[in-house]
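With one protein chain removed, the remaining protein chains of the complex are shown where they sit.
Moving on to chain A:
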Amino acid sequence: MSMDINMKVNIAGVEWKNPVTVASGTFGSGAEFADYVDLNRLGAVTTKGVANVPWTGNPTPRVAETYGGMMNAVGLQNPGIDVFCERDIPFLRKYDTKIIVNVCGRSEEDYCEVVERLSGEDVDMLEINISCPNVKEGGIAFGQNPKAAEEITKAVKKYAKQPVIMKLSPNVTSIAEMAKAVEAGGADAVSLINTITGMKIDINRKTFVLANRTGGVSGPAIHPVAVRMVYEAANAVKVPVIGMGGIMTAEDAIEMILAGASAVSVGTANFHNPSVTMEIVDGIREYMEQQGFASVADMVGIVK
């Protein structure tokens, strides 16, 4: 078998060596996983959401297990953009991978401040988190209304020097409409899905399991929802779609690509096996060899 396999993908003008990145918030800034993953073998590292100032996050408990998944309400704890630029960017630059910085904020000004600050930094792409269900202001407020999503996209695009990926919430009536709205606002790519808002109750303590009461559900339990939404979004917009939601295996990742994702993010699976991304990269290559796909692009959205 000597087929020439091209794992490279082009996402909004940025060439990744393969279509696999990690979902923001599940992988720290990469350093935390460096003992378990060869970061050089990832298409990109997507960092945990960073804001203009440090955020303390929510009270604990912040996570709970659910059947075939988990819930989190970490609340975007982060050290702020200054520490991120001083510490995390130089660390990641030592590796041969692309850097995607996930940006969070409570207001349009917050987002724009971080994006402007990053315009002078050596990072490859920005992912704008307008879909976190666990913070009261900002985040989801922009992610559930098409007009607001378009406006925030336009605003950050004014300051952005890197391609902008808008991260979409599944907690909407029409994902296609949201994808179109951010595309109209100038988004260079979209990523989806963020977590689905859920609730878990402790029947012995007769109260909520999470201190935040609600949390974002992730993991294989939500994978079919994610595949459906990636399919709908990919068929609604021309910009590339980065698919995520419950990818545990190479098979799950391939499913997402066939549905229309140009690249995939692995999230909750990193908690189940910290080295899982390496297996997923290898598994996609094996599938391409077996099925005779010469490039990832040949697989994207072929299921119509």
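In the analysis below, a residue touches a chain if its C-beta (ideal position, glycine included) is under 8 Å from a C-beta of that chain, and two chains touch if they have at least 3 such contacts; residues count from 1.
Here is the rule we use: contacts and distances are computed from a predicted model.
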Per UniProt, the name of the complex member that is left out, chosen from "Dihydroorotate dehydrogenase B (NAD(+)), electron transfer subunit", "ABC transporter ATP-binding protein", "Cbb3-type cytochrome c oxidase subunit I" or "NADH-quinone oxidoreductase subunit N": "Dihydroorotate dehydrogenase B (NAD(+)), electron transfer subunit"
Among A:Ala34, A:Met199 or A:Ala297, residue touching the chain not depicted: A:Ala34
Hidden-chain contact residue, picked from the options A:Val9, A:Ala44 or A:Ala64: A:Ala64
For chain A, residues in touch with the removed chain: 25-28, 32-38, 48, 54-57, 60-65, 67-70, 72, 74, 77, 79-80, 83, 219-220, 268-275, 278
